[in-house]
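Following this message is one structure expressed as structure tokens.
Missing here: one protein chain of the complex. Every other protein chain is in place.
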Amino acid sequence: MIIRLEDIIIKTICRLLIPFIQLFGLYVIAHGHGSPGGGFQGGCILAASFILILIAFDLSEAKRRFSEKLNNFFNNFGVFLYAWTGWMCLLLGGNYLDYGKLSRILPVDAVHARYYGVFAVEVGVGITVMAIMISIFLDLITGGKHEEEPEK
Amino acid sequence: MIEYIIAKYNYWVYIVLMMIGFYAMIGKRNLVKKLLGMNIFQWAIILYYVSTASKKGGATIPIVMGAHGHYEPAQAIQYLNPLPHCLMLTAIVVGVSTTGVALALIIMIHRRYKTLEEDEILESLEAFKK
Partner (left out) sequence: MISDQFPALIIVFPLIIAFWINIVGWWWKRPCFYMSMLALSVSFISSLGMLNTVISKGTIHYRLGGWEPPWGIEYVVDHLNALILIIVSFVGLVVGIYSKKSIEKEISESKIPQFYSIYTLLVMGLLGMTVTGDAFNLYVLLEIASLAGYALIALGEDGAPLASFNYVIMGTIGACFYLLGVGYLYIVTGSLNMADLSQLLPNLYHSKVVLVAFAFLMVGVAIKMAFFPLHIWLPDAYTHAPSSVSAFVAATMTKVGAYVMIRVMFTIFKPYFSIEMLPATTILCWIAVAAMIYGCILAIAQNDIKRMLCYIIIAEVGYIVMGISVGNRMGFTGAVLHIMNDAFMMACLFLAVGAVYYKTGARTISGYKALFKKMPLTSGSFAIGALSVIGIPPTCGFFSKWYLVLGAINAQQWAFAVALLVSSLLSAVVFFRILQNMFFSPNENPPIPPLEKGGEGGFEKQGKGIFPHEAPASMLIPIFITVAGILLLGVYSGQIISTIIQFTVPEGF
């Protein structure tokens, strides 16, 4: 139900802005465990960039860049990354989510292993939040019919 | 009396918001209005939690000063209680997913009955039974 909108100003501005939005999203995710920010916020910013593509261009253009199956894969993969980080600690002899135990496979000490463990979790959360936000948006604007071609 | 209200204004604000949401959920017959009421209700509780975290005297966000490079922990007086914020991060996510599920249900309902007024939906359900 998204009508193709031909507007050169909007498209150009979006082309310019979207890389910076995405870069900022990645920055927020990457520094989330040491300063304000994190997976949720960064994921929302990343999702906003894709939603901007969707609004400025149209559905088929957005889906060419980020297909529905890829989105679905990401939204499950992020949770999997989170759970798997915890699971690794469990396999390495600690409790679930005991990142200190990751020092046995990472070349760092236990304190830094915790640091990187939280980072992996934040990345997982960020991926999932991004994918979920996009899929909620897609579902809502198309009424769950995003498999079909948009009406012209 | 007025000092009493002003001294604890965060509680009054959250209670008023919560009651607005509650009224919309119970009193309104339109499904989208009910959903909006539900959101106001949830957000009022989030506001309440976050307001409990605040401290007087200019406390701000960071717990660790100088995050990149040398670490030194901030004094307790300098930062807000971070736990309610973390809890509410989770509650916000829960709220967003509840809203998502509810909107999906509303789309389903609208597709089936072509209306969002509860009375009309119930009528068409009754008609379907007969």
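Just so it is clear, A and B label the chains in written order, and each chain counts residues from 1 on its own.
Heads up, the rule we're going with is that a contact is a pair of C-beta atoms (placed from the backbone, for glycine too) under 8 Å apart; a residue touches a chain by one contact, two chains touch by 3 or more.
It should be emphasised that the depicted structure is a prediction, and the values quoted were computed from it without experimental measurement.
S.K.: Per the definition of touch given earlier, which of A:Ile55, A:Val79 or A:Ile141 contacts the omitted chain?
M.R.: Spelled out, the listed residue whose C-beta touches the missing chain is A:Val79.
S.K.: Touching the missing chain, which residues of chain B?
M.R.: 22, 25, 31, 34, 38, 41-42, 45, 48-49, 52, 83-84, 87, 90-91, 94, 97-98, 101-102, 104-106, 108-109, 112, 118, 121-122, 125, 128
S.K.: In the full complex, which bits of chain A touch the chain not displayed? Write them out.
M.R.: So the residues of chain A touching the unseen chain are 69, 72-73, 76-77, 79-80, 83-84, 86-87, 90, 94-100.
We take it that only the chains that are shown with their structure count from here on.
S.K.: Touching residues of chain A toward chain B in the complex: what are they?
M.R.: Touch list, chain A to chain B: 31, 34-36, 40, 136, 139-140, 143-144.
S.K.: What does chain B use to touch chain A in their complex?
M.R.: 61-62, 64, 67-68, 89, 92-93, 96, 100, 103-104, 107, 111
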